[in-house]
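Reviewing the structure listed below.
Yeah, one chain of the complex is gone here, protein chain that is, but the others are all in their spots.
Up next, chain A:
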(Lines give C-alpha, C1' and ligand atoms only; values in the text may rest on other atoms or scores of the structure.)
Protein backbone atom coordinates (compact mmCIF):
# COMPACT_ATOMS: atom_id res chain seq x y z
CA UNK A 1 0.00 0.00 0.00
CA UNK A 2 1.17 3.50 -0.75
CA UNK A 3 2.37 5.06 2.53
CA UNK A 4 0.38 8.20 1.77
CA UNK A 5 -2.96 6.37 1.81
CA UNK A 6 -3.38 6.51 5.63
CA UNK A 7 -2.80 10.27 5.47
CA UNK A 8 -5.47 10.58 2.80
CA UNK A 9 -7.84 8.54 4.94
CA UNK A 10 -7.11 10.74 7.92
CA UNK A 11 -7.77 13.89 5.89
CA UNK A 12 -11.05 12.37 4.76
CA UNK A 13 -12.07 11.51 8.33
CA UNK A 14 -11.17 15.02 9.48
CA UNK A 15 -13.25 16.56 6.69
CA UNK A 16 -16.22 14.32 7.49
CA UNK A 17 -16.01 15.16 11.18
CA UNK A 18 -15.94 18.90 10.52
CA UNK A 19 -18.69 18.93 7.93
CA UNK A 20 -20.85 16.40 9.79
CA UNK A 21 -20.71 18.47 12.97
CA UNK A 22 -21.83 21.63 11.21
CA UNK A 23 -24.45 19.82 9.15
CA UNK A 24 -25.96 17.95 12.11
CA UNK A 25 -26.32 21.05 14.22
CA UNK A 26 -27.78 22.94 11.25
CA UNK A 27 -30.37 20.23 10.65
CA UNK A 28 -31.44 19.08 14.10
CA UNK A 29 -30.26 21.91 16.38
CA UNK A 30 -32.84 24.31 17.87
CA UNK A 31 -32.85 27.70 16.16
CA UNK A 32 -33.20 30.77 18.31
CA UNK A 33 -32.10 34.20 17.19
CA UNK A 34 -31.12 36.94 19.56
CA UNK A 35 -28.80 39.92 19.67
CA UNK A 36 -26.01 38.20 21.53
CA UNK A 37 -25.68 35.65 18.76
CA UNK A 38 -24.85 38.30 16.21
CA UNK A 39 -22.09 39.88 18.28
CA UNK A 40 -18.43 39.08 18.09
CA UNK A 41 -17.43 36.15 20.27
CA UNK A 42 -15.86 37.54 23.42
CA UNK A 43 -15.86 34.71 25.98
CA UNK A 44 -18.96 36.01 27.69
CA UNK A 45 -17.96 39.62 28.33
CA UNK A 46 -19.60 42.53 26.55
CA UNK A 47 -17.77 43.17 23.29
CA UNK A 48 -16.61 46.76 22.79
CA UNK A 49 -16.33 48.05 19.24
CA UNK A 50 -13.27 50.15 20.04
CA UNK A 51 -10.75 50.20 22.79
CA UNK A 52 -11.30 52.90 25.38
CA UNK A 53 -9.54 56.12 24.55
CA UNK A 54 -9.35 56.73 20.82
CA UNK A 55 -8.80 53.28 19.48
CA UNK A 56 -5.59 52.37 21.27
CA UNK A 57 -5.64 49.18 23.26
CA UNK A 58 -4.25 49.35 26.72
CA UNK A 59 -0.59 48.41 26.79
CA UNK A 60 -1.35 45.90 29.56
CA UNK A 61 -2.98 43.54 27.08
CA UNK A 62 0.27 43.29 25.16
CA UNK A 63 2.22 42.75 28.36
CA UNK A 64 -0.03 39.87 29.34
CA UNK A 65 0.30 38.42 25.84
CA UNK A 66 4.08 38.67 25.89
CA UNK A 67 4.37 37.21 29.38
CA UNK A 68 2.21 34.35 28.18
CA UNK A 69 4.56 33.79 25.25
CA UNK A 70 7.59 33.70 27.55
CA UNK A 71 6.09 30.83 29.52
CA UNK A 72 4.42 29.23 26.55
CA UNK A 73 7.71 28.91 24.65
CA UNK A 74 9.36 27.63 27.79
CA UNK A 75 6.79 24.85 28.12
CA UNK A 76 6.96 24.02 24.41
CA UNK A 77 10.61 23.11 24.91
CA UNK A 78 10.24 21.57 28.37
CA UNK A 79 7.82 18.85 27.25
CA UNK A 80 10.01 17.25 24.57
CA UNK A 81 12.95 17.54 26.95
CA UNK A 82 11.00 15.70 29.64
CA UNK A 83 10.11 12.95 27.16
CA UNK A 84 13.72 12.48 26.05
CA UNK A 85 15.27 13.31 29.42
CA UNK A 86 17.22 10.12 29.99
CA UNK A 87 18.55 10.00 26.41
CA UNK A 88 19.77 13.59 26.45
CA UNK A 89 21.48 13.09 29.81
CA UNK A 90 23.83 15.81 31.04
CA UNK A 91 23.98 17.65 27.74
CA UNK A 92 20.21 18.11 27.75
CA UNK A 93 20.17 19.20 31.38
CA UNK A 94 22.83 21.85 30.87
CA UNK A 95 21.24 23.10 27.65
CA UNK A 96 17.81 23.39 29.25
CA UNK A 97 19.17 25.10 32.37
CA UNK A 98 20.86 27.64 30.10
CA UNK A 99 17.65 28.13 28.17
CA UNK A 100 15.57 28.59 31.31
CA UNK A 101 18.12 31.02 32.75
CA UNK A 102 18.00 33.09 29.55
CA UNK A 103 14.22 33.07 29.35
CA UNK A 104 14.03 34.21 32.97
CA UNK A 105 15.94 37.38 32.11
CA UNK A 106 13.03 39.10 30.28
CA UNK A 107 10.75 38.00 33.11
CA UNK A 108 13.03 39.66 35.66
CA UNK A 109 13.06 42.74 33.44
CA UNK A 110 9.26 42.82 33.40
CA UNK A 111 9.05 42.40 37.15
CA UNK A 112 11.66 45.07 37.96
CA UNK A 113 10.16 47.64 35.61
CA UNK A 114 6.74 47.25 37.16
CA UNK A 115 5.02 45.48 34.31
CA UNK A 116 3.52 42.95 36.70
CA UNK A 117 1.70 45.60 38.76
CA UNK A 118 -1.68 45.89 37.10
CA UNK A 119 -2.31 49.47 38.30
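In the analysis below, a contact is a pair of C-beta atoms (placed from the backbone, for glycine too) under 8 Å apart; a residue touches a chain by one contact, two chains touch by 3 or more; residues count from 1.
Simple rule for what comes next: contacts and distances are computed from a predicted model.
Only one of "ABC transporter ATP-binding protein", "tRNA modification GTPase MnmE", "Fe-S cluster assembly protein SufB" or "NADH-quinone oxidoreductase subunit N" fits the UniProt record of the hidden chain, and that name is "NADH-quinone oxidoreductase subunit N".
Residue A:91 is the one among A:4, A:33 or A:91 that touches the chain missing from this view.
From the set A:5, A:59 or A:75, the residue in touch with the chain omitted from the display is A:59, counting the whole complex. Interface residues of chain A with the unshown chain, by the touch rule above, are 54, 56, 59, 84, 87-89, 91, 102, 105-106, 108-109, 111-113.
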